[in-house]
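Read the structure below first, then the notes.
Here the complex is missing one protein chain, while the rest keep their positions.
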Amino acid sequence: MITTDELQINIGPQHPSTHGVFRMLLTVDGETVVHLEPVFGYLHRNHEQLAEVNTYLQNMPYTDRLDYFNSMANNHAYALAVEKLAGIEVPERAEYIRVLMVELTRILNHAGALGFMINDMGAWQTPLAFGIREREKILDLFELVSGARMMCNYFRFGGVVRDIPDEFIPRMKKLMIAMPAYMDELERLLRENEILLARSEGIGILPREVAVSYGVTGPVLRGSGIAYDIRKAEPYSIYDRFDFDVPVGSVGDVYDRFLVRIEEMRQSRRILEQIIEQLPDASGGHINPKARQNVRPPVGDAYARVESPKGELGFYLVSDGGTKPYRYKVRAPSFINLTPLGDMCRGYKVADIVVILGSIDIVMGEVDR
Amino acid sequence: MSPTPDPSPSPRDLLREQLATVLPHACVALPDDLPELIRTADVVVHADALPEVVPFVIDQLGYGLLSDIAAVDYFEHGLFELVYRFYSIGGGGDLVIKVRVPREQPDVPSLMPILPGAMLHEREAYDLFGIRFIGHPDLRRIYMWDEFEGFPMRKDFPKQGDNYIGEGA
Partner (left out) sequence: MSNDTLTHSVTFTEAPAALTVVVDPTPQIARGSAVIVERRRPKAAGWSLLQGLGVVVDHWRKSFRKLDDPTQIAGTFTTEYPEERLPLPEAYRNMPILLFDDATGHELCTSCFQCQRICPPQVIHMTQAKDPETGKPVPAVSEFIIEYDACMSCGFCAEVCPFDAIKMDHDFELSTANHPSLTVHKAGLLRPVSYYQSIAPTFWAEAEASAYKKLEANKKRRPASIGIAPQMIEQVKAAHELRDDQQEADSPPAPVAIAPALDAGRAATPATASAAPAASDGDLPTDKAARLAAIRARNEAKKAAEQAAPAQAQPAAEGAATALTTPDAPLTDALPAASERTAPPAPATPDAPLDEKAARLAAIRARNAAKKAAQAEEE
C-alpha cells in the first residue's frame, strides 16, 4: 500500500478548458479530486458600476458583453427590465422579432456549448466544427438584421432597432430546412457514442433537490430532472403563444445535460416555425421608437428575467427618477450555476473536471461581469 | 406535497399576512413618511429574523428557488438593502424579502447554513458592498483581489482614480 499526500494544483486561469480566464484550485489525491474551489474575478470590470454612470440606453451595448455568446438574450432581459420599470409597451411585431432572435440565439448557444463540451472530452475539434458551422449561419442572420455578429445591440426599449430586412425570412427558412438534418447528424455522431458515454454517464451528478437548493437554473437544472423553464413557469414576452416541450433529464449527469441541450435546440426550432407562421406584417406600428432615447423611469425597482440559453438571466434595476439607473444588478446564470461546481466535482478524476465544467456551459464575461 | 402558491392573493400579501401570525416579530413596520426612494411595497424583515423567515418561505410557501440576492446602497438614507428573491419550482412570480441594515454596521445573518445556493450571492455582496454575512463559512473577496481596500459598489467609492480614499470620504 502506497501512502500518498494530497496535492494542490491549479487549473487555469489560462487553460483551454476553463472557457475563459477562470481558475480552479484543486486538491487532488492522486488523480482523484478531493476538493475544488473556483476562483473568479480575472475578467471583472465592475460592469454594474459602469451601468450606474451611463444612461439606460447607453447600457444596452454593454449588456452584449456579458454573455458574449448570446447578446440577443442579454438585450432582451435588459430591455424587459427597463420596460417593466418605465411601463413601456412593445408593439406586436417587435415582440415576435425579439423572440425570433432569442430562439435563434438559443440554438447557436447550444450548438457552440455542445461543441465545446465535447471538445473538453477529447473529441478534438470535429464536433466543435460542426457546431460552429451552424452557429456561423445564424450569426450571418444576426449581422443582416443588427449589423454585428456578436455584439448585436439590437433591442431598444419598446421595440428593436429596425425591422428585419426583406431577405431575412427567406434566408431563415432555408436555414430551418437544414436544422433538423444538422441535429440528427449531431445525434448520429455523438448520442450513442461509446467514448462520449464513458466520459459523461454518471459524471458530475447533481441530484434534483440539491440542484434546487443551489439555485442553479437552465439546462443544468433541467438536466437534473426539474422541468423549470421560465418561458413556461412565468411566461414573459409572448412565450405563452407557442407550443413547445421542456426536456428534462433523469439522472442529472453530464450526459443528461448534453441530451437536454440537443432537445432544446429542436424545441427552439419548433418555436421558430410558429413565429414565422404568426409573424404579423409590418403595418402594425413603428418598431423602433426613437423618442425613447432618454428613458426616465419613475422611482421604484423592477426585476425582469428571461430564460437565457444558460439559465435565468435577470436584471434588477432601481430607479431614482433620473436618466441613469440608481442600481443595476445582473443575476448571471453562468455565475450562479458555478455554485455547486465544487460538490459536483468531488470524487471524480481531474480529466472529468473539465467535462463537468463544460457541461455547465459558462461564459466568463457573465461570470465575472 | 409542496403547496403551490395560490394566485388569488399576491404572494407578497400572503407572506405578510402569514408572517404576522407565525413570526410576528419578523416584519418591519415601515413609517409612511419615508423618502420616495426607499419606499417599498415589499415585505421588509428584520435582519435577525431572516434565518426564521427563509425556511418558512421555502417550506411553508413552497418558494424553494433562491434566485438572487441584490444589495443596494441607499447612501443618502444611510442604509443597505438586500433583496432576496425566491421563486417556486411550480412556476409563477417572485417572492421578495427585503432586509435593511444601517450602513455603519452592515451585519446580516448568512443563509449558508440553510441554503447553500446563497454562497456566491453573499460573497458578491460582501465583495462589492462590504455587507458582512454572519455565519458564512467562506466570506472572502470574490471579484476584487484579496489586497483590495474598500468596496467598489458603494456610492461613496470614488468613481475615478486608482486610490480608495476610505469609508465616509
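What to note about this one:
The first chain written gets the first letter, and so on, giving A and B; residue counts start at 1 in each chain.
Convention: a residue touches a chain if its C-beta (ideal position, glycine included) is under 8 Å from a C-beta of that chain, and two chains touch if they have at least 3 such contacts.
Keep in mind it's a predicted model, so treat the numbers as computed, not measured.
Of the candidate positions B:D13, B:E36, B:D59 or B:D107, contact with the hidden chain is made by B:D59. Touching the chain that is not shown, out of A:H19, A:H44, A:R106 or A:K137: A:K137 (per the contact rule at the top). From the options A:L25, A:V39 or A:V210, the residue with contact to the chain not on display is A:V210. Touching the missing chain, out of A:I11, A:L43, A:L175 or A:L272, is residue A:L175. Among the residues B:L19, B:A49 or B:I89, only B:I89 touches the chain that is left out of the figure. Although one chain is hidden here, its contacts on subunit A can still be listed: residues 54-55, 57-62, 126, 133-134, 137, 143-148, 151, 153, 161-162, 165, 171, 174-175, 177-178, 181-182, 185, 188-195, 197-198, 201-203, 205, 207-210, 212-213, 225-229, 232-233, 235, 240, 242-251, 255-256, 259-260, 262-263, 290, 293, 343-344, 346-349, 352.
We adopt the following convention: only the chains that are shown with their structure count from here on.
Distance between chain centres (mean CA atoms), subunit A to subunit B: 26 Å. Residues 36-37, 39-40, 64-68, 70-73, 83, 85, 87, 89-94, 115-121, 128, 141-145, 152-153, 157, 159 of subunit B touch subunit A in their complex. By the touch criterion stated above, subunit A contacts subunit B in their complex at residues 40-41, 44, 46, 48-49, 53, 212-217, 226, 228, 232-234, 299, 301, 303, 305, 312, 314, 316, 318, 320-321, 326-327, 329, 331, 335-336, 338-340, 368-369.
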